[in-house]
Each structure stands twice: as C-alpha cells, then as structure tokens.
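Only one protein chain is missing from this complex, and each of the others stays in its spot.
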Amino acid sequence: MSTVTLSVSNLRKMIKGKEIIKGLNFELQEGEVFGFLGPNGAGKTTTIRMLVGLIKPTSGSIEICGYDVKNDFTKAMQYMGCIVENPELYPFLSGYDNLLHFARMLPEVDEHRIAEVVSLVGMQARIHDRVKTYSLGMRQRLGIAQALLNRPKVLILDEPTNGLDPAGIREMRQFIRALAEQEGLSVLVSSHLLSEIQLLCDRVAIISKGEIIQVDMVANLLNKQEKIIWRIEPIQKGKEILRRYTEVVETDDGYLVTPYEEKQAAIWNRELITQGTQVLEMNRRLPALEDLFLELTGGGEGIG
Amino acid sequence: MIILRRNTVKIVTILSVILGVLWLSGFGWAIQDYYSGNSMGGIESKAAKPMQKKDKQELTIVALGDSLTRGTGDETGKGYVGLVTDDIKKRFKNRVTLHNLGINGQTSTELQKQVKQNEVQRQLASADTILITIGGNDLFQGGQTLMDFDPNSIGKIQAEFINNLTSILTDIRKANRNATIFYLGLYNPFIELENGSDTSKVVREWNDQSERVSAAFPKTVFVPTFDIFQLSVNDYLYTDNFHPNKQGYQLIAERVAPLIKWEEKQQ
C-alpha cells in the first residue's frame, strides 16, 4: 500500500458559467477499492468522465500512473480501464468481435489476451453470440472483460451494480475485490448506495454539490455514524441508565437512539437488565445516506 | 452466421481501397481531359448506310413541310398525314413506316436546308411516297403579307419561293428517283375577309407558279387544296382562322390518299 496510481488535484469544471465541480483532490493507492459516494447530481459522473478523458476539465490535473490525462492522453489511457454508466458495447457484433474491436485500439493486446479476459469473466460459452442476445449481467461482465484487456493499473467503474439482480451484485462485488486483492488493481467505484460502498470499498470519498466533504476509511466512517435503536420498558428509566454512558435521544414514537460502539453495547445492555428494565428491541442500524450527508454537511444532529 | 468473417472485412477493405484509387484517377482524368483534351477540331461527318427495310413489302412515307404536315389545328393530332397513313394501312395490308418531319412555322428557306441534311436525305431515299406542304408561311407570314397587300413585295417573296421549291424538289429527286411526290397547294384562309378576292388572286397565282415548277419533275403530283376551302372556309378552319380543323384535314386527306398507289409493291 504505497504507490499512488491515480491522483486528482484541484479539479474544476465550469459548464455555462456555473461551477459544477469545485476543486477535487484525492488519490488512489495500488490495490485498494475506492468508493465515490454521492447522491445523483452531486457531480460523480462528471468527475468520472473527466478522469477518463471524455470531458475536459476547466482546470486542475489528473494523473494516471504519473501520466497527465490532458497532455499525455494515450499513455495515461494505457493504464486505465473503465466502464462509464452501462457498458454500451456494439449489440450487432458478437462479444468476441467487440473485444477484438477494442483490442485493436490497444498496443500489444493479442488474441491470447482476449481469451484470457474471456475466461476471467467466465464468458467462454456465449462469447461468439451477438451482444444483443446477452442479459444485462453478461453485458456487465463483457464490459469488465473489455476494461481489463490492456491490463490496467486503474479500473474506473461507474455504478457497476446498476440494474443487476442480487446474485449478480454479489458476484460483481466478489469479482471486484478479487481484482484489487489478487491483481493489485486500484478500483474506483462510484455509487449512490452506501450499503454497496460499505461492502465493497476500502476507502470512500463523499461528494456533494461538486465538493468532496470527507475522505476516510469506510470502517471509520460507518463506525462514527452507526446507531443503536432501543425499545425499553419503562422508557424513562432506560434513558437515565443509558445517559450515564453515552448520549441518548428519544424519538417521538417511543424509541431511544444511541451511537453504536461495538465493545460498549453489551455493557449497556447488561446494565439495563440488572437495573430491572426490559429490553424489548435492540437494533444496530446503518444510517441512511441522507443522514450521513445531513450530518457531514452540518445539517443538525441527523438522528432518526 | 453471426460471427463476421474477419477475412471478409479485410477483402472488402482492400477492394474498396483499389476502387477508391480507380475513381480518384477517373476523376483526375476527367478534369485533365476536359481542360486539356487534345481536340482534332471536331470530327468528320460520316454518311450512314442506307436504311434497311425489314421486308420488301414495307411502305415508307416521308412527310415534309410546315404546320399542315404537323397537323396543327387537328385536335386528334393526326393531321392529313396521319389520316392518309391510316387510309393506306387499311387499303394495303403492308407495314407502313411514317417519318413526319414537319415543323411548325417552317418556310421554304428552312425546308430547303432541311432536305440537305444527311439523315433527311437518307430517309427520303428510303421513301415510297413523299408528302410536302410548304409555302404558307412564306406567303402569309402569319397574315401580314396579305394585310399590307403590296404587289411588289409579294412578287419578291414568290420569286424566292419558286427558287427554293425548285431546289427542294431537286434535292428530293436526287435522293430518291422513284418515290412519288405529292406536293400540296395552298388554300386561302382569308377568303372571307374584306379583300378576299384580291388575296385569292394572289394565292391562285402562287399555286399556278408552284404547279408549273412541280410539273418539271417526274412523278411529282401537285394536289390543289384551294377549292376545298373555297366555299365554306370557316367550317373547315381551326379557331385560329388559319390552320384547317379536323374536317379540313379530313378533306385534304381524302383528296391525297386515293392518289397513292403501290401496285408495284403488291406484286
């Protein structure tokens, strides 16, 4: 965990006099899965399109493995693979011809490598069928095969699990983790779902209104924000007991909410019981993304 | 098959490149040829081989002249030439080929040039019957001559016409020795106007002279039309009061058609 593969500094984009992206800075390390989290319209897609060279930044620089995307486009792109939104391949060509098509645009990618990526994504059986006959999951896999053709150091995936069924999502997740851990790829994944980021990523950048409001390890972020929701009889006594250890908020519908602290929760629970209250429910709850944002952007306590 | 043969793509590509080069050179050549093409200052005229008839029984009519030959004024578009042809087709069982070379407004000067053309001569050579109407445009000039009624100028026009007619008939005879020529005289479309008797006199004189000219040529028949329109001219004239109408043409055809004989062809 040392080499920087993708570095973005002070990235800005103005569209029609309006600043859409307001100075982003972040770095990707080798072998890590980096999440790019934000609601729709936060600027995720615009940022990703700037990373892959589809949109030209107004200012700032993007370097992939030390090559500037703007000045050294072809070199930078050799180290990058990407799927922007859905993998839109040519439906009228077979999967194999699609791969051949993109392989021809890369230096030193031969048919041997094509066969390799095909088996990597497990597409051997249907690779000679036309893409228009593929399911979305298969297209997604073909898209990844295409992105891996040039043995990239950085893989950029925009909403990779969009539209997949639960099994497909799990498969995709495992696949991405394997790529990072076994092949040492840096993977940048964008998503608007916190749960997905949580399961997939090592680090996450939270983006809102064109700004990164926090970059942190996923574990840290979640720890900070996870809650326990209690239902205790009688509620007032429970509240008193818990207040001795941590901060407590009572909701309108008769629940108590405290922050989640892994080691403490058991102690609190035992105390409640010994003190003679009845713990009817005790739920650990992930915050909704909206809560996280409210909190991070300083929009109040954001509990509930 | 779904998989595109990679070789097909390659072959099509290479073929297209070759074709592209071919068209590009064609393009270059076109410009080069257009702007610096070495001309021989025109090319020689070549005479065509005489016309070949499919069968010897086939009859050929060549019609020369002005709007009357064309059939102007006949709403069916046939004119006397068409009617004559129809009649012949009915009477003889032979195939009939008609070359109608009539041009509206043609004068004798123009016809004299026309009969000198290679192709016209070639067609004349193949003819069994030749029909001519000419002179109307020389004399009437759309009605102007007879309105002004200047005997001097009419004399001049007539003299020129006679010259032209002689030349025309000579050329026709040169092209074809055997065909029968039917040369139709003029009628007076203005006979019922105020100076009708004067104009009629001029037309009669004109026809006299013309008939005399035609008489000098063998197998040349002068067909008068003056009498047809003499009495009730307005019944037989088109709304322009100049060209014959359908009935007028019918009368002319009825006069010409019976004269055409092809006994020699019937053998």
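Read from first to last, the chains carry the letters A and B; within each, the first residue is number 1.
In this text, a residue touches a chain if its C-beta (ideal position, glycine included) is under 8 Å from a C-beta of that chain, and two chains touch if they have at least 3 such contacts.
FYI, contacts and distances are computed from a predicted model.
For the chain that is left out, the UniProt protein name among "ABC transporter permease", "NADH-quinone oxidoreductase subunit H", "Periplasmic [NiFeSe] hydrogenase large subunit" or "TolB-like translocation protein signal peptide" is "ABC transporter permease". Listed by label, the shown chains that the missing chain touches in the whole complex are A, B. Of the options A:5, A:47 or A:146, the residue whose C-beta touches the omitted chain is A:146. The residue from B:33, B:150, B:227 or B:240 that touches the chain not shown here is B:33. Where chain A meets the chain that is not shown, the touching residues are 49, 52-56, 73-78, 80, 82, 84-93, 97, 100-102, 104-107, 146, 150.
By the touch criterion stated above, the residues of chain B touching the omitted chain are 4, 6, 8-10, 12-13, 15-17, 19-20, 22-31, 33-35, 37-48, 51, 70, 95-105, 117-120, 122-123.
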